[in-house]
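With one protein chain removed, the remaining protein chains of the complex are shown where they sit.
For clarity, chains are labelled A and B in written order, and residue numbers in each chain start from 1.
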Amino acid sequence: MRAYLPDYDIQSPETLDEALTLLSREPGKWRPIAGGTDLMVLLNAGRLSDLNLLDISRLTELRGISENGPSVTFGALTTYSELRQHPAVREHLPNVVESARVTGAQAIQNRGTLGGNIVNASPAADTPPSLLAYGAEIELVSVRGKRRVPYESFHKGYKKMDLAPDELLHSIHVPIPKGSGFHFYRKVGTRQAQAISKTCLAAHARIENGVVEELRIGLGSVAPVPARARSAEAVILGKAVDFLPIEDAVKAIQSDISPIDDIRSTARYRRVVTANVLRQALEELARTGRAS
Amino acid sequence: MARTIELELTVNGTLRRAEVHPAARLLDILRDEFRLVGTKEGCGEGECGACAVLLDGKIVNSCLVPAIQARGSEVVTVEGLAVEGQPGHLQAAFETANAAQCGFCTPGMLVAAADLLHRCDRPGETETRDALAGTLCRCTGYVKFVDAVVMAGGTRGGK
Partner (left out) sequence: MIGAPITRREGRAKLLGQPLYTDDKILPGEIRGVTVRTHIPRGILKGISFGEGIPWEEFTVVTAADIPGKNLVASIVHDQPFLVEIGGTISHPEQPVVLLAHPDRSLLEKARRAIRLDVEELPPVLDIESAIEKAQVIHGSNNILKEILIDKGDPGPVFCSAVKVVEGEYRTGAQEHAYIEPNGMLAEVGREGERLTVTVYGSLQCPYYVHEAVKQLFGLPGDQVRVVAMEMGGAFGGKEDYPSVNAGHAALLAWKSGKPVKLIYDREEDMAATTKRHPSRTRIKSAFDRDGLLLALDIDFVLDGGAFVTLSPVVLSRGALHAASVYKCPNVRIHARAVATNVPPHGAFRGFGAPQSLFAIERHMDVCARELGLTPLELRRRNFLAIGDRMSTGQVVKETVDLEAIVSRALSEIGYEEKRRSFDAHNSSQSPIKRGVGFSVFLHGCGFTGGGETYLASVAGVKGLPDGRVSVLAANTEMGQGKTTVFAQIVASALKLPVDMVDVWSADTAEVPNSGPTVASRSTMIVGKLIEDAAYGLKQSLIQQGLLEMTYTPEEFREAVKTAVARHGSLKCYSQYHKPPHIVWDDTTYKGDAYPTFSWACYAAGVSVDMVTYEVKVDDFVAVQEVGRVVNPMLATGQIEGGVAQGIGWGLWEEVQWKDGRMVNNQMTNYIIPTSVDLPRIRVAFLENPHPAGPGGAKGIGELPMDGPAPAVLNALAHALGPIRLDEIPMTPERILARLEEADRG
């Protein structure tokens, strides 16, 4: 433990109002902490520069998973374990379940939260590609009220977010895909479990009459932020599953990503493997489309 | 800014109190305040799992739990898996399978196994390997841990 604890302050409000009031009184001063699976690592290493922590773990307003008509709503404090176990999530949003399954190990999944995975803003986070693939929206709250933003416009740059200093992430709304769609999630990590991703690709598609009518591809670890593969999507959208221009999409995805060399992998590997995984996803899409 | 909180929690069935900084790690509270040194620190970043305990019945890495979030909770450590100082069912299976070498990851491994057996009646090798993947061991190659857990799942009574 390298932190000098007396330098740190923690407030632990019992209600959302209390928390928001504190945030609005001293905007930017308080760093929310939920499951602690990211921030406590920094604290232990003596690298947590935020000295004032707002423990939001007691805010029941931010808990729970509910089906609201066309979408599933996740409170920001929903843990990975809760995501994995919830019947509606398992039925409608298999990519979310899979991304929760491959995040850390059981001990992390019991503590880490979906909201934390989003606002920690790591490009290597495992759930954001799934949320991007399903076209999630996120809801932010402050004393000024609530607002909803498409998740794909939330990350503005490396560790930069569309999040005001007085706002908390309240919930995540994920539309339930219509009909039997195509779901694909693959994380390529440094090992088979308890790993950080080197590249990650989630996709969801809706096929009607043998044509790809809807497609979203979410990517992790290949750009400063979790990102959509817009160019690759554009190549495939509206095409017949029997004649998917897979190699064109594989070329196109190169302009969607800007990977780097770091201690976990190389830019070259990330480029090639992201393309390979996309090819695998699209081949599966073609097979699924033909079978349906 | 320095201040402490009065922390009250149940550890291995006993109500315990400590005066600690609210950001102090549950790990340090267990080891330093309560002298339950069976729980180990191997990495301090939630990666090795040597510090695992059951928090309200679920496995967590105690190095990542701030004191303030452990208020009022129930904690079970490796010491709490014993029955009147003797090996419990799971520990007995580990002993039979020779599933400890240096012993440093063992408490975390036992806690991960206990957590699995709470969730899953008769885990097979695959479920067991998945459940133990958050506990790093450098001595064994994991074979004997897996055997011990499968054995414990297969032989336990009506629990």
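The rule is short, and it goes like this: contacts are C-beta pairs under 8 Å (C-beta built on N, C-alpha and C of every residue); 3 or more make two chains touch, one makes a residue touch a chain.
The structure displayed is predicted, hence computed values, not measured ones.
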Among A:Q11, A:N52, A:T73 or A:N276, residue touching the chain not depicted: A:N276
Where does chain B touch the missing chain, residue by residue? 31, 36-45, 47-48, 50, 77-79, 82, 85, 87, 91, 94-96, 98, 100-107, 110, 125, 128-130, 132-146
Positions on chain A where the hidden chain makes contact: 1-7, 45-46, 188, 190-196, 263-266, 268-269, 272-273, 276-277, 279-280
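Operating definition for what follows: only the chains that are shown with their structure count from here on.
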Between chain A and chain B, what is the separation of their C-alpha centroids in Å? 29
Inside the complex, what are the residues of chain A that reach chain B? 1, 3, 5-10, 12, 33, 35-37, 40-41, 43-45, 51, 53, 55, 57, 81, 104-108, 110-111, 192-194
In the complex, chain B touches chain A at residues 1-3, 21-25, 28, 44-47, 49, 52, 55, 58-61, 63-66, 68-69, 112, 115, 130-131, 133-136
